[in-house]
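The next block holds one structure in the form of structure tokens; read it before the comments.
Shown here: the complex without one of its protein chains, the others still in place.
Here the chain labels run A and B in written order, and each chain numbers its own residues starting at 1.
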Amino acid sequence: MEEIHLECLSKDFDGFVAVENVSLTIKSGELFSFLGPSGCGKTTLLRMIAGFEIPSAGRVLIGNNDITYLPPYKRQVNTIFQNYSLFPHISVFDNVAFGLRIRKTPKNEIKSRVMEMLSLVKMDDQAKKYPDQISGGQKQRVAIARALINQPKVLLLDEPLAALDLKLRQHMLIELMNIHDAVGITFIYVTHDQNEAMSISDRVAVMNYGNIIQAGPPDDIYERPNSIFSAYFIGETNLICGEVTGIEDDYVQIKCPDGTGNSLNIDSTFHFQPVIGQELTVSLRPEKIAISRNKPRYQEDINILRGVIEDILYLGSHTQYIVRVGALKIRVFSQHKRVYFDDKALDWEEPVWLFWHDTDTWLIDQIPENVLTAEELSEGGVNHYQRSIKRSAVE
Amino acid sequence: MKNKRIVNSNNALQLATDRRKNFTSWLLSAPALLWLIFFFLIPYLIVIIYSFLTADIYDVKFAFTLDAYRQSFTSAYLHTFYLSFRLALLTTLLCFLLGFPVAYYIARAKDKVKNTLLIFIIIPFWTNLIIRIFSWRIFLAYNGVLNNLLLSSGLISKPLEIMRTDLAVILVMVYVYLPYMILPLYSVLEKLDWTLLNAAMDLGANEVKSFFRVTLPLSKEGIFAGGLLVFIPALGSYLIPQLVGNQRSLYLGQVITYKVKNIPRNWPMASALSLTLLLIVAVFLLLIYFLYQQSKSRRQV
Partner (left out) sequence: MKRFSLGRFFKGMNLTAFTLVMVFLYIPILILIIFSFNDAKIVTGWKGFTFKYYALLWENKTILEAFKNTMLIAGLSTLISTVLGVLGALGLEYHKFSGRKLFSALIYVPLVIPDILMGVSLALLFNFTRVNTGMLTVLIAHITFCISYTIIVIRSRLEGFNYSLVEAAMDLGAKPATIFWKIKLPLIMPGIIAAALLAFTLSIDDFIITFFTSGRGFDTLPIYVEGAIRRGTITTINSLSTIMIGFTLLLVVTTKRIRKIVISSL
């Protein structure tokens, strides 16, 4: 099996740079995802691999074969299009048989292979139907069969679940994973939905403005984001800007202003060499923060904050808190592992302590002001900020 | 018992409303309907009647005879039918071959440009037919513009005799009927989902194969519509053969017109020929309808 190499791929449309200098190797048999907001270039990248766009610069190789300038019908690559693009004027059977007929496969072979493929996607009893007679989920399965029957080296999927409703999406996600395991070829998946990308991929490439920001296994990207964009785009995080005040062997001390002029001390393990006085950002995931009205006895003045609860969102399995620490708004997810019947729940405007383990913070060599837009900054570095309903004044 | 009565009265109400709506529709449609009956339907009945009458120089004699039909099916007139049929077929084919790429080009053009391109097709379409034919007469005449150009540039030594030939007829026919083919084709191609072509190419079909397996089948309706809009009028065309054709081989439109307008008149024959033309058109339409239904029923599971 062969690897796919993207070498210095760039694509610009009349001055607009859609993809900028992307280099990547996708291992054979991998389920690889390109993840990013709309307009980040992921679809353009996919189209260059499929053959519908010619790169402005760079090469695409499968194994040792340079396929950069090959037309789509000469590549051993097949695509699942966003709206499936099933041919409306022929039946499900004929749609799936299309590629085989082009290759002049003998009739009986066509019949057996098509029926085999249709039963793989559980559509064998719908072979005679026409695309306008089947549902969205069924169309997608036909699209998959139509692509896979040609035994491509790579299967490209362009936001395949975008047109489906939530329940179906979850179901099809698992189906796709199963098909990938059954067939074993490389899947390249493009999506803007991080849940999709993170849950099924072997590796994910996070993209923004035509560049790959970070590529790696999902847990790598989540726990060890290399940039503010990666930290911000995937999941939710608190971004706190600070200045390095001390460097020891295995930890770094950072002074973060809390907006009131006081500084908060945060320890952090580091993966790059910071310099005293350097400004950088600390990423702290909300689920890693412990929240309590009592200060833990062993805690020093490091990796701990004192704040006031501003918002509470009770979500059954966990509660989300927004805690005001000076001018900062820190988000905390607290899972309800055990319910203490004699313990009073935390309330609005209650002063609390926030604390975490020093390995829970992650340093990023950037400042939010340089990376995020004003709008994103105003959200306080949190995603999907929601205000909970405050209790009425009467109570 | 009470409930039953309510149900019944609802039914009665419904019936009354229906009847009222029926009556209003009738009233509104009546003028147009009556007009069409008197001036469209009845004239055809008269044509049928006349086809069984005897011809006279200026008028028609009310004496029953089958002469008109007998004459219509002699070899001379069958030849006329053949000529017209051949002309219509050839015109339709040429219009399709020329018109399809044009319709495709406009359908694929950028939105801003599309409208302008369409207007360029529509302007000659809306220009008076006679003027358009006339402009070709000037162009193709023995001492006309084309010949002058070719002579003065030395490409030919003797003027080309295109005017008053079958070539001229075909040329002008295609010229006149091209927009009738382009516009229906355009309206179908415009709605085509172009990602289907991407899918075909992705599955291994090159541009030629994608065209024949995807684009062409999906534009079937436009092809039928365009074909009809060209073929049927072309069958009955009078002006073009009359103004640019050679007067030795007459087409159906001309024959019918002579028999009505010229002295000696032969209205029975004109009627017989007209009805035969009508029959041919009807058969043709039924054929198309049948083919269309076939392609639709094939899809029923």
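By our rule, a contact is a pair of C-beta atoms (placed from the backbone, for glycine too) under 8 Å apart; a residue touches a chain by one contact, two chains touch by 3 or more.
Because the structure is predicted, anything quoted here is derived from the model rather than measured.
Participant: For the chain that's not shown, point to the residue among B:Pro184, B:Gly204, B:Gly227 or B:Gly253 touching it.
Facilitator: Residue touching the chain left out of view: B:Gly253.
Participant: If I consider the whole complex, including the chain that's not displayed, which of B:Leu66, B:Leu129, B:Ile156 or B:Val283 touches that chain?
Facilitator: B:Leu129
Participant: Taking the full complex into account, find the residue in B:Val60, B:Leu89, B:Leu150 or B:Leu192 that is in contact with the omitted chain.
Facilitator: Once the missing chain is taken into account, the touching residue is B:Val60.
Participant: On chain B, what residues meet the omitted chain?
Facilitator: Chain B touches the chain not shown through residues 18, 21-22, 24-33, 35-37, 39-44, 46-47, 50, 59-60, 98-99, 101-102, 104-106, 108, 117, 119-124, 126-132, 134-139, 141, 143-145, 148, 175, 178, 206-208, 211, 228, 232-233, 235-239, 243, 253, 256-257, 260-261, 267, 270-271, 274, 277-278, 281, 285.
To be clear about the criterion, only the chains that are shown with their structure count from here on.
Participant: Given the complex with chain B, which residues does chain A contribute to the contact?
Facilitator: Listed in rising order, the residues of chain A that touch chain B are 50-52, 71-73, 77-79, 81, 83, 85-91, 98-99, 102-103, 128-130, 133, 146-147, 150.
Participant: State the interface residues of chain B toward chain A in the complex, per the touch definition above.
Facilitator: 193, 195-196, 198-206, 209, 213-214, 217-218, 220, 299, 301
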